[in-house]
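Only one protein chain is missing from this complex, and each of the others stays in its spot.
Order as written gives the chain letters A, B and C; numbering starts at 1 within each chain.
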């Protein structure tokens, strides 16, 4: 394993120092990333967090029109309640705080414990669970939260910026989650700095279908195929769960080690697939947004837009990872 | 080799289809990427181009405040004169066109041939040659153009947007180049789709110093080291050529396969190095901007700012790869 | 079982986890995200530090310190789960500590994990090592066995419970995402629970030897 790190132990700390140095709009304090501008009175605060290794998620989405604070845990390890408590108290502008939580046992438990400890702040929670590779049944921990997290953070962040009350912000966040679905495919495993070797072995002739964003193995292996075929596999899985129809927000997301050129190749196929189903890509993102360290592969996330969601998606945002309109 | 492509032959074409589908602000026609809004009367047009595989460079920098057109060649192969001629004619708003050319034999020759063929358009050229890994002497093709290309495109693009005449835009472009230096380090080779295997073999214990952006081997191999040590190697090379002083624009750029988290770790070290030399990071970029397919590694580019350059850097830009201020 | 006994138990658990760190991570790589070894090593290292910085004056306090530290320092799924277990044990433990008292406190810890994680035996989690260990303790109390024997049986039960997770299909935690593919692998959390119980038995051996001296 070769990684641009100092030590496996210090990688999260060192990366946060780099973020702080690179982005004067951010403040990093005790493992929490805040907007430098601080909380705004009367605005609902948005806090998210999760394991590190998914950059730019979440810390890269702290800023105007998105998050107020992000709580990065160790690599692939949920943050601890202390971080979340600190963040929640710090960003409360008196209108309460929304926790945006990806549906993983660790994230859920640590955010729950934190919420209990913040009895002085009005806290609401939204659980993101968009990954159709996982059956949402009694026999699983429930669908994982993956790409839709970005959509939820963006849309809820825009509504909060406009001064909406906590209940409204939580409602729109849940709505984005309900309308969103994802599916991911890995060409290679990632390597965590602590383990120092690939989480799983994948021969050069195979791909792993239905992977998450923590280097978890997927549900099934199939022979390597063309971008067109792989895009179709992902899109059929999404379509089978939430029929593609109307105006869609579509993200073709790289897992961290896949070059942008290849993501555009995939996007072309995804767009053609969607057209073939009579739906329309109305907004899109192509790039590395919700990653899994150095994994090669991609995920597709689709959200069925309506007028309100489109307006909120288009609203100005100014974060290291997503920026437009200012 | 596993890549998200349909065929090695069609990869550039397919990626361009994806770009066109993803970005309504762009028009792709005959292997040239234009602003959909077309040329603006009286504005100097900016055309750049080069081999594909460096995404988002160049096509991702077409848009308000940067390029008017980009000419992508095959992977790592300069575009052909026809593309450049087409682009140059199409973006001329009557004020002439600036060619931004990275200093590679192929790019230089093809842009030269194109410029000769565009005798109906006033064309000026700037040659970007920022890579200190290459001695600029009679014994080389001269320094390569790498990361500073982005700086030149951004700053010259801003000045052009403000209505400056061709000579002025060319002057500021050359000035950015003169004030900029880069150095790159690879942890792994890239794999071109056509070759299907890594361009060079690099053992797990070594890194390649002084690499370019075409998977060319570098000048020297050394044992793998910490982010701090590797950052120091790159920064010493830059500092040795153009002493770090005053306000700097600094880019820590990923080569395509390196996760953002690691780039932030490197940036923290680069920033500390610069502070140690008594200079200051005044503006910065951290991310995958000038890449080499799926190569793992990074490059650092430093530009000594002055008031004018800082203002032009800060001016609004609205492209798929770089956006702020609108 | 005085305060020192509990401090030694926690320190011993930390050492065993340190030594088995890579194995725990490998188990987690197979059906999870390859961090369980790092998580618990970080957590128990912090527990040892906390026990030095704030030396407990009662057994319950040692457990509460451990639990709070794990919750505050580990993160992930295992941090809150183990943390809550030790805190629940600490809250239930009465001074002076008797074997029946310990068994009851341990059961309170297991119940806390079940309540927080909403997992049941057979879901392929740490519960599958912890619950059999708790039953073994209760049985030993009923039989009037010595602490040494009771802890030994609990450790064996945890070991067996952990191995019994191998053929299970996961229904909780990350491994559940794998569906059928989770079958054939030992659950990392069950394996770490077995290590912690092993440490308990080990400390009891030391105590027993001390008594003989």
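Following the convention adopted for this analysis, a contact is a pair of C-beta atoms (placed from the backbone, for glycine too) under 8 Å apart; a residue touches a chain by one contact, two chains touch by 3 or more.
Remember, it's a predicted structure, so these values are computed and weren't measured experimentally.
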**Item:** Which displayed chains the unshown chain touches
**Value:** B
**Per the touch definition above, residue among B:93, B:217 or B:325 touching the missing chain** = B:217
**Complete:** Out of B:48, B:199, B:253 or B:319, the sole contact with the unshown chain comes from B:199
**Asked** Hey, which of B:17, B:48 or B:77 is the one touching the hidden chain?
**Response** B:77
**Contact set of chain B toward the excluded chain (per top definition)** = 51, 73-82, 104-106, 109-110, 113, 133-135, 138-141, 144, 192, 194-195, 199-200, 212, 214-217, 219
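Here is the rule we go by: only the chains that are shown with their structure count from here on.
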**Request:** Averaged over CA atoms, how far is the centre of chain A from the centre of chain C? Could you give it in whole Å?
**Result:** 33
**Request:** Indicate the whole-number Å distance between the mean C-alpha point of chain A and the mean C-alpha point of chain B.
**Result:** 29
**Complete:** chain A touches at least 2 other chains through residues none
